[in-house]
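What you see is the complex with one protein chain gone and the rest in place.
Showing chain A:
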Amino acid sequence: MSGLALQDITKQFGDFKAVDSVNLSVPHGKFVCLLGPSGCGKTTLLRMIAGLEEPTEGAIILDGEDITPVPTHKRNLGMVFQSLALFPHLSVGDNISYALRIRGASKDEQKRRAEELLTLVHLPGFADRPVAKLSGGQRQRVAIARALALSPKLFLLDEPMSALDAKLRESMQVELRQLQQRLGITTFVVTHDQREAMTMADVVVVMGEGRIRQAASPMEIYRKPADAFVADFIGSTNLLDVTADNAGRASVLGQVIPDLALPAGTAKASISIRPEDVRLGKPGPGAIPGTVTFVRDLGGTIETFIEAGGQTVVAVATPRERVDVAAGDRVGITLPPEACVVVKS
């Protein structure tokens, strides 16, 4: 199979299992985001793919070949580090052509390739500048160009945008995605920023405590989170207890939700519903009664916090669809069954 496969990868640091039996198969040319809170093992997993850490167990298969015992410098990959790790003693051009120089490419070829890559990352004519004189965004581009110098099979980036300010980060995300699509290179990005993952990825891999919690497309992760952890980590969500009675009807906060079914045999679970799916209206039959505790008007969106049945429910609406409520008002909440996702609690 063409692409990268991780088979039962485990990494143990002393007593601590940083990565715990990870299985993942990525077809060639996909953009994968490893997403998770700090300490979830995502960077360790990336470093194992790069060969900078050795897995305690498991195998890494690239295009059908087991590369687990292959040392980093023979793996044919490009990597961008969080610190960028540009060589301070070399010019921009020499940084980029470093890999070619190691392979004994001619001076002309090094120069030509460096200029070609600089054009690719929108920095033509920067070859002779010292690295120290570049701005944050320019360094970022140089690091990307350097990693792509040998047209590697795998492109790995470890929190590449963390040093950039918010605005620049957003535009670099779009640029990186476009670059990846143009080159069709299998790419892994480690990030803890879910917006970054949603912007760039074909496949988002949510990790927690060393394990893969869910690996799917950004939309699926958002719409159908596999468990409470994923639902909570990706965007904001309402996690509400749901119980089923003898007749199999599911009820949330004391109100039966028609058309919502729990898996057979489950009496208790949780549902995840996105704040933008929560409908707000007048109290009445079929609606969960609640009291507004706080309204946050952010301009573009309005967040309403409602206390209902001892839990807090957040509803988000745009100003156009706003229901005019203030703190203290009694309201009725409706949860559209198609927006409720039953997750393991």
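To be clear about the criterion, a contact is a pair of C-beta atoms (placed from the backbone, for glycine too) under 8 Å apart; a residue touches a chain by one contact, two chains touch by 3 or more; residues count from 1.
The definition used in the following text is that contacts and distances are computed from a predicted model.
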* Asked: Looking at UniProt, which of "ABC transporter permease", "Chemotaxis protein CheY", "Membrane protein" or "Peptide deformylase-like" names the chain we cannot see?
  -> "ABC transporter permease"
* Structure fact -> By the document's definition of touch, the residue of A:S2, A:N23 or A:S83 touching the omitted chain is A:S83
* **Of A:A59, A:L150, A:A317 or A:V342, the residue in touch with the unshown chain** => A:L150
* Name every residue on chain A in touch with the hidden partner chain. => 50-52, 71-79, 81-83, 85, 87-90, 98-99, 102-103, 146-147, 149-150, 156
